[in-house]
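Excluded from the complex is one protein chain; the other protein chains are retained at their positions.
We call the chains A, B and C, going by the order they appear; numbering starts again at 1 in every chain.
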Amino acid sequence: MESGVVILIGLFFTVAVYLMLSKQLVRILLGIAILGNAVNMLIFTNGRLTREVPPLIPENLYTPATATANPLPQALVLTAIVISFSFFAFLLVLAFRAYQELGTDEVNSMRIAEPEHDQNPPQGY
Amino acid sequence: MAGSSVSVDLSQAMATAPVAAGDWLVVAPSLITMLGGALCLMLRKNTDLQPKLGIAFLGALVLASLTLLVRVLDHGVITMVMGSWLPPFGIAFTVDALGATLSFIGSIVAFCGGLFGAASVDSTGRRYGFYPFLLLLMTGVCGAFLTGDVFNLYVWFEVLLISSYGLLVLGNDRIQLDGAVKYGVLNLVGTNLFLIATGLLYGIFGTLNMADISLKVAALDNPASGTLATVAALYFLAFAMKAAAFPVNFWLPASYHTPNVVVSAVFAGLLTKVGVYALIRVFVLILPASRDHLADLIALVAIVTLITGAIGALAQSEVRRLLGYVVIAGIGSMLAGVAVGSTLAISGAIFYAVHSIVVMTALYMAAGVMHMLGGSYDLRKLGGLYRKNVAFAGVFLVLGFAVSGLPPFSGFWPKIMLVDAAFRDDELRFGTALGAAILVSGFLTTLAMGRVWIFAFWRGGPEGTPDGQTADAVEVEAPQLSGGAVWLPLGILTALVVYFGLQPEWMIELATQGASGVDQPFGYQRSVFGEQG
Amino acid sequence: MTPALIDDTTLYAVLAPFAAAVVAPVLTRWFKHNAAWPLAIVPGLIFLHFTGFIGPVSHGETFVAAKAWAPSYGVNFSVYVDGLSTLFALLISGIGTFIILYAGGYLKGHPQQGRFFSFLFLFMGSMLGLVLGNNLISLFIFWELTSITSFLLIGFDNLRAASRRAALQALVVTGGGGLALLAGFILIISATGEIEMSVLLGSPDIIKDTGLYLPIFLLVLGGAFTKSAQFPFHFWLPNAMEAPTPVSAYLHSATMVKAGVYLLMRMHPLLGETALWTTVLPLFGGVTLIVGTLLAVRQTDLKLMLAYTTVASLGLLVMLVGTSHEKALEGAVLYLLAHSLFKGCLFMVAGTIDHEAGTRDITRLGGLRSAMPITFAAACLASLSMAGLPPFIGFVAKEVLYYGTWGWLELGLAVTVTAVIGNALMLVIAAAVAIKPFFGPKVETPKHAHEGPVLLFAGPVFLSVTGLGLALIAHTTGELFVGPTLSSLVGEFKQIDLHLWPTKINAPLILSLITIGLGVALFTQLDRLRSLVGAVLAAIGWGPDKGFDQFVCGIVGFSGWLTRKLQNGKMQTYMMLIFIFTAVAVLLPGFMTGSLPAWPKLPDYRFYEWGILFIAVLGLIAVLIAKTRLTAIVSLGIQGFAVALIFMMFGAPDLSFTQFMVETLSVVILALVMTRLNLSPSDHRPAPAAFLTGVVAVAVGLGLTLTLLAITQQPFDSRLSDFFAQYSRAIAHGRNIVNVIIVDFRGFDTLGEIAVVVLTGLCVLALIRVRTKPDKDGGMSDPGPSQPQKVEAS
């Protein structure tokens, strides 16, 4: 059941990493968004996959009638989705502000914190 | 129980014994900071009230974590499972000496940061969340130190990470935005690796409770191979990034010098140490076989981190950047402890973590004071501080010697414990080299700190001042520093540095307890599962 | 010889100077320079305390006292009192008493005199702790403390670059040596399991038996040689003359520089008498002796002349200790005693001349005899002792040491010749120091010279007279001081019979006469000798002192180069490295431990399920090749919604809804931001870079796929989920198990998570609302803690 999704996850990771290795901030961000999805699906798959039966208990019963999808990874992923969305939103705004103030969207040109022509410390005593 | 429920045997699912009020101390650090943070957030616009409220909550945090530490020392490991669900089903907070010690020291540092912030963070900074960020950062830090659940650990990592983002950009200087981009992206990758590893671990064992996992790992025939080896490698990479070990430390020198100096101070004290803590927790408690497996690699990383950190410090003329590299060198020492892995080594690493938390925060604060007195962070533009304020010069000297590991200050004891442990280790391929690297790194740090002292303090004035004279600017009366908010935190931290140096016994004992708690995890497991575990 | 346990008084004696250091600034504020009188009582009392040990120790008794310091790590604050430590403690406290007085006169009116007293006391306490230290770790702590306090003392005149350089040099050299010593001590502790010196000394072969003798020997030597300024580490000592004279007089007579010699003497029973010991030590000691005296000859500055002879004397001592020959060791002890007295006195004399006449250059001094009669007298007595003439203690020492070197079989001749040449040159310097400033016609000096106050001459007079007195009662001196100390050195009880006057004409006496003759001859040729040495040094053109500058400069430069290579400021490099490591982490263990998954079976997905996967792939590819921002946004949305569908497909409606909402919001925010962020979304990656990054990306993806396959092919432990399903409704009253997990079973995760959400909101607000302030200095802004108020946007 899992193998197809697992290979898709690998593809997600590949694309995410490839995008994050760009020097353009916006591509890095796209990569981050995809990375988040990849990680979420990875956790989801780790709980093993079951087709179509949501972990709900019917109204007249106290335990699920049949085997359901594993609820725990769903809960974990729910947490992770919200967190990765939060980080994505923050980084997006950060990128926008950085572009606004630094005038560039290329990470290699962001050299204020670590200036290119950094001098050696003073000699002498 | 209302009528709509069937009859269930509660004791099969829940802990039914009453929970002592004292056990609530386990969650007190997280709750105090969370409530405090929420309250500060609601009263965001009242910038005069913010510092008072924030400091009050941080003070309460110090008290709570101290009481917690005392209770752990009295009662042994304490576990509380949230929602009263039986472990490993609910989220357990399991507090041993290691977690309690670090959370106590971390709280002190945060309290000092809160005080210092009252002087160095302006009303805009307060309005846009300095205190909520600081408090919730502590929620994350304490949560990470105290939790006994791997996924929950991830959540606290994220809490402290997002708080650190907020603190980092507070003020929005261009240099901050630049630093924040690198810090933000690189750290996000790090925590994602952590999450991946945790997901895989869940896939292997179907559980998230640390004690539960450690029992399952111990029951394996070959616990260092198979997919678990991949998980261990990922954890190592993720935590090494968090701890800023070379060669995945880039985010630290790229960003630590950019925010308000009190933010750098708190970061330098706490953030990397959480990574080290996680390394100890995961590799000594949960995956000891993987630690044995990776020991040579960890030792190598430690050696390189020790040396490149100290070398980096020598290469800087900006005091905060210099200190950033000193932080990294210290991480090397703690990694050395993890690499050796004996009780002595782990306790050395724990003591070193405590020392580093205190001394690095203090040093960054001192850098802030240097800026207040001398108008710059650049060694070229500094000078004459010895004349301007002798007491402060003394404080700096103590901190400088402490961070170099010279006696009789706090850095000395963990250093000899670690060197001793490294020399004694026969299994490690680089044992002797590791011990030597700790010593050489200390030597280079001494040189770096000595140079800061010579340039910024002893010299008569900035570069260009004639030999033997003081610059005119130095003769001018020093600017009035806003009293207690600056000196009190610096004083508290320096006093701790001296105290741990002169009276190391207490901390050595604590560290040893912390270390034996992780390398002989029976107490930890028993605390979670009771006697049958 | 089991040491007897004594009460803690001796421990307090070691700590007393530290207390005095705290009081000193206060007293100085009240009494000005006269604070020296009350302050001198402290070392005086310590001296008295240790005189109490002279009697018992001379009968071969030893004592220990200890207090637990860090008992979990086996560290005690403990002292070991025997002949050697008693002698040193007496010298430190005795000379210390007069140094405090002298400092009172010398720095009279100096605004930082109180601080100076403090530093001196701190140093004194460290020194006492060092020589009395029994526990190896506490001994080392005091050892490093002397480095730290001497750093402060040498750099006391902090405004001058030369002082700062000398201080750093002393710290680096002695501190670096200290690290070697620490390593050596830790090796001793871990190899023998013993940490107390007295215990180690109880079984002298304990280290030699461990198989770690060589590293321990070398590391201990590293500490001793740097501290005691042995060639080629000698250069820091003369530079330390930048310190005020009381410091020089104290550090370079009986204390700091003798610490290394003390250590060698202390460890002699444990490390000595091996072929290595008797080769390495005489060699370095001999070279240091000759180099030191020759360099001394070249100087015209009184203090520098004395400093280089100190180097030479230390070389002589190391050489003698290195012979491991009993008589030579006796000579070493005597010479140590003599040197401490005359060198302490002569430094103070030099300082007094400098203080009163305004210069200490011997070519600009002369005829001070009548202006400063008391100082002159003291200088004469001390330099006669230094020259090794009777009836002074220096003479006695020289006789005994010649006896020892001459009688030492192995390298006796070479050592004796070295000693004779060294002593002859020492005599030259002694003569130059005593004669040049005082005799001859009166020379005009920068200040009108006259006798200094009692604070200044008390020390020189007392020390020089002691040098005479101890020689006159030579037998008692031998019985009370030299014998017990020698006992410590050889590790068994010795009694010696010492005479001032030789009883018969023997080799040592003849050697003495040769020394004197040679010395007088050389003194007449002093100026030619000086220019000769100067010419030779100029020809060499390099010395370790210059080497120090090159070392510091070099290491700073190298650090800068390396750091800029490692931390190159380009985030792309950082990311690349991190993902390479990630690829290694996910691929390597799998291959190494052979945990690769079985070849996966084709899953039995339905047609529409394949369709969903296909849409996801399509979305991914579209993001990858997107050329405009609209396509980028839309294709990001596509893959996100495909993920939502996958969640739905596997029975996770909650996830699916949330993913759907989150993806919508992401796209909206992305669109909002991207209208402002004017980006050209085409990827400018050159082909090689694209290939390289592609390989890394595929490696990461492949590694994770393989790992995940391997894991999912294993059976799953669904204990947790079963529990949740069982009790979700029964106890937690919820039919949606996922929601119950979120708000109850694992509610704490959610609490943390909403904290993240709150913080994100605040972060974004802080980012958007606070307006960046314009840079002050173009680019490298320097945000201080006390920034001006920022402008708020709303």
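In this text, a residue touches a chain if its C-beta (ideal position, glycine included) is under 8 Å from a C-beta of that chain, and two chains touch if they have at least 3 such contacts.
Operating definition for what follows: contacts and distances are computed from a predicted model.
J.: Out of "succinate dehydrogenase", "Protocatechuate 4,5-dioxygenase beta subunit", "NADH:ubiquinone oxidoreductase" or "Na(+)/H(+) antiporter subunit B", which one is the UniProt protein name for the chain not included here?
T.: In UniProt, the chain that is not shown appears as "Na(+)/H(+) antiporter subunit B".
J.: Under the definition given at the start, what are the shown partners of the omitted chain?
T.: Computed over the complete complex, the missing chain touches A, B, C.
J.: Per the definition of touch given earlier, which of C:6, C:533 or C:669 contacts the omitted chain?
T.: Counting the whole complex, the residue in contact with the absent chain is C:669.
J.: Out of C:588, C:622 or C:768, which residue would touch the omitted chain in the full complex?
T.: C:768
J.: Using the touch definition from the top, which of A:30, A:43, A:56 or A:76 touches the missing chain?
T.: Residue touching the chain left out of view: A:56.
J.: List the chain C residues touching the unshown chain?
T.: 653-654, 657-658, 661-662, 664-665, 668-669, 672-673, 675-676, 732-736, 738-740, 742-744, 747-748, 750-751, 754-755, 757-758, 760-762, 764-765, 768-769, 794
J.: Touching the missing chain, which residues of chain A?
T.: 54, 56, 78, 82, 89, 93
J.: Name every residue on chain B in touch with the hidden partner chain.
T.: 1-2, 4, 14-15, 18-21, 23-24, 27, 31, 34-35, 37-42, 44, 80-84, 132
As a working rule, only the chains that are shown with their structure count from here on.
J.: Averaging over Cα atoms per chain, report the distance between chain B and chain C in Å.
T.: 26
J.: Express in whole angstrom the distance between the two chain centres, defined as the mean CA positions of chain A and chain C.
T.: Here the centre of chain C sits 47 Å away from the centre of chain A.
J.: Note the residues in chain A that touch 2 or more other chains, in rising order.
T.: As it turns out, chain A has residues touching two or more other chains at 20, 28, 42, 45-48, 62, 72, 76, 79, 83, 86-87, 90, 94-95, 97, 101, 107, 110-114, 120-121, 125.
J.: For chain B, what residues touch not just one other chain but two or more?
T.: As it turns out, chain B has residues touching two or more other chains at 6, 151, 155, 158, 162, 165, 169, 172, 174-175, 177, 181-182, 185, 189, 196, 200, 203, 253-254, 258, 314-316, 451, 454.
J.: Once bound in the complex, which stretches of chain A touch chain B?
T.: Residues 20, 25, 28, 32, 35-36, 39, 42-43, 45-48, 62, 72-73, 76, 79-80, 83, 86-87, 90-91, 94-95, 97-98, 101-102, 107, 110-114, 119-122, 125 of chain A touch chain B in their complex.
J.: In the complex formed with chain A, which residues of chain B make contact?
T.: Chain B reaches chain A through residues 6, 151, 155, 158, 162, 165, 169, 172, 174-175, 177-182, 184-185, 188-189, 192, 195-196, 198-200, 202-203, 253-255, 257-258, 314-317, 379-380, 451, 454-455, 463.
J.: Residue numbers of chain C touching chain B in their complex, please.
T.: The touching residues are 68-73, 75, 115, 137, 140-141, 144-145, 147-148, 151, 155, 158-161, 164, 167-168, 171-172, 175-176, 179, 182-183, 186-187, 189-190, 552, 555-556, 558-560, 562-564, 566-567, 569, 571, 573-575, 577-579, 581-582, 584-586, 588-590, 592-595, 703-704, 707-708, 710-712, 714, 716-721, 723-724, 726-727, 730-731, 733, 744-749, 751-753, 755-756, 758-760, 762-763, 765-767, 769-773, 775, 780-790, 792.
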